[in-house]
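To keep things clear, I will list the structure first and then write my remarks on it.
Of the protein chains in this complex, one is absent; all others appear in place.
Each chain gets a letter, A and B, in the order it is written, and its residues are counted from 1.
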Amino acid sequence: MKSENMSRPVLTCEEVCRYYKKKEKHIRDDGTVAKTSLVKAVDGISFQLAPGEILGVIGESGCGKSTLGRLLVRLEKTSSGSVLLDGENVDQMIRADRLGFRRQIQMVFQNPFDTFDPRYTVEKILVGTMKLHGIGSSAGERRELALEKLTAAGLLPAEDFLRRFPHELSGGQLQRISILRSMLLSPKVLVADEPVSMLDISIRADIINLIYDTARSEGAAAVFISHDITTTRYIADRIAVMYLGRIVELGTADEVALHPMHPYTEALISNCSSIDPRDRRPVIQIKGEPPSPVDIPPGCPFAPRCPRATAECSATEQTLKECNGRLVRCSKVTG
Amino acid sequence: METKREKIRRAFRGNPQLRVGMVMLLVLLVVAVFANVLSPYDPYKLSNDLVSAPSSAHLLGTDHLGRDVLSMLLYGAKVSLMVGTISALIAAVIGTLLGGVAGFFGGKADTIFGGFINVFMMMPTFFLILIVVALFGSGMVKVMVVIGLTSWVGNAKLMRAQALSLRERTFIKSAEAVGESKLKILFRHVVPNGIFPIIANTTMGVASAILTESSLAFLGLGDPNIISWGQIIQNGKAYFLSGWWICLFAGLAIIYTVITFYLLGDGLNRILSPKLRGV
Partner (left out) sequence: MAILSLHDVCVTYRSSGKDVHAINHVSLDVEKNESLGIVGESGSGKTTLIMAILRLLNPKSTTVTGQILLDGEDILTMPDERLSEIRWQEMAIVFQKAMNALSPVHKVGKFIGDLYRVHVPKATNAEIRSRIEETFELVNLPKRIYDLYPHELSGGMLQRVSIAMSLILDPKLLIMDEATTALDVVTQNQILEEIKHLEEERGITRIMITHDMSVVASSCKNVAVLYAGSLMETGPVEKVLVEPIHPYTQGLVDSFPTFATDTHEPLKSIGGSLPNLADLPKGCVFAPRCPKACDICFQTPPEMKEYPGGRRAACHLAGGASHEE
């Protein structure tokens, strides 16, 4: 479980940061107004992903998890720090061989309804991707492959689906096509950014199962980004909890979900409602609003809302330390 | 699911602008294409009936050289349509390219191209055309190109706005993630999805180009070798009171054509509602 000891990680983040400058007025927590803002969307993320491992990244809106996802697939450039794919820096990879890089790491997006060009049929979408990457040696072969993949994903009759346009399909169907398109390229890493949050609860299970099965059968590692902790705990091997652009806890999925250590993780887990109305677990209330990554206070960014915070917390920078086989960013916990 | 035919039918229902516009356009097209069949006389043929009023021999009268006004108008339709369409198309292509690049790539590209668009917008284009034509001559091709090179700004602004908003859409990011190059994304996804307002704008641009060409001809800067409505008016200017039919009917022809394209453009704009996108 200890990430540093794995053979060779397929994906590595080394102090990845992404900052934006915005000329935007905003209101600080203390009520004063600031004229420009430095948004620290991602602020020093480091982790290693083993081949075939599924890492869940959870956190609330504003924590930077979606930005992290985009940085991993190089849709955005890091402000500092590096992302390494199989040991190689992705910036260099993409400059040397853009298509080759794209084949290695793929993304499934949050909004399946907008993932495809509304003017393209499913056939054009799938065959287009194949053509771009030189998969299949003839139009006929590519079409056959598309039919095969659609069938395997449970989209039947496959012939029918090829002719459809995105607006004729449901969210679940579209997301399946998105997953299968990404997996066509046999990537080493699949980044799923909130893949089911826009889907109905009754069809989420199918998509989660598909992501899990496909990743496992192709031996791909995955980064599963979500705000839904129960689903993440189900699918992931390890979970990283993000708060204001930093990882505050990193450990195995069960450990983090069932025995959280960082005060933020504890509060988050306790706020997950159960579907059982008889469940009357106490919910830890965190005061204040969920933070925005603008003008982050010094010291521990969670201190203003933390039930266990003391003056010391806002004065000292917190670092990720090992504790009970896990990484936690809280001196109150790790000492 | 609605078939394409049903969709098109629905596009026309409740859209009288489009229907009327298309009928008027059809008339124009027929006239332009079959001018030589429909004209009672050869429009270049001079005769001795100088500035004669509309009669059974010459339905719309004759001009100062004895040429049949009706025949001239019919032949002039071809010129107007051609000049209008080609100029508008040139403007559409330039505008789409510049606006698309500025809006989609942003950053430095937007500073340069976007800035260029804004500067160009301030220019008095008609005077620019006048200068160019006065300096370089007034052949029809030159006129078309010059009009096209000066009226692209509206299209550029439209495309830039479209590109800016499309840039943030998931399917654009998804195309990038799958490996398509940015240039390919611009031409395969951004332009086709953002082109609709430009189509409507270009249609109206045809009307505008026809007016510009007529104005040039009226000012004596048009191509003297072809028959154009503006030119007919220019020639008929001297006989404004005595031969009123010359200017009047040519003027009406211009008005008719301008209305046609405005109606078409307006009708197309109404179809912009999202439900019908993708017809």
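We adopt the following convention: a contact is a pair of C-beta atoms (placed from the backbone, for glycine too) under 8 Å apart; a residue touches a chain by one contact, two chains touch by 3 or more.
All figures in this text were calculated on a predicted structure; none of them were measured in a lab.
Engineer: Out of all the chains shown, which come into contact with the hidden one?
Structural biologist: A
Engineer: Of the residues A:Cys17, A:Val39, A:Ile177 or A:Ala257, which one touches the chain left out of the display?
Structural biologist: In the full complex, the listed residue that touches the missing chain is A:Ala257.
Engineer: Among A:Leu38, A:Cys272 or A:Ala315, exactly one should touch the missing chain; which is it?
Structural biologist: A:Cys272
Engineer: Using the touch definition from the top, which of A:Thr36, A:Ser80 or A:Ser170 touches the missing chain?
Structural biologist: Answering carefully, the residue with contact to the hidden chain is A:Ser170.
Engineer: May I ask which residue of A:Arg233, A:Arg246 or A:His262 touches the chain that does not appear here?
Structural biologist: A:Arg233
Engineer: Please identify, in ascending order, the residues of chain A that touch the omitted chain?
Structural biologist: 25-27, 31, 60-61, 170, 172, 200-206, 208-209, 212-213, 227, 230-231, 233-235, 253, 257-258, 267-268, 271-279, 283, 285-286, 289-290, 292
To be clear about the criterion, only the chains that are shown with their structure count from here on.
Engineer: Report, in whole Å, the distance between the mean C-alpha point of chain A and the mean C-alpha point of chain B.
Structural biologist: Here chain A and chain B have centroids separated by 50 Å.
Engineer: In the complex of these two chains, what residues of chain A are touching chain B?
Structural biologist: Contact set of chain A toward chain B: 70, 73, 75, 98-99, 102-103, 106-107, 109-111, 114-119, 129, 132-133, 165, 167-168, 178, 181-182, 185.
Engineer: Along chain B, where are the residues that touch chain A in the complex?
Structural biologist: 1, 169-171, 173-181, 188-189, 192-193, 277-278
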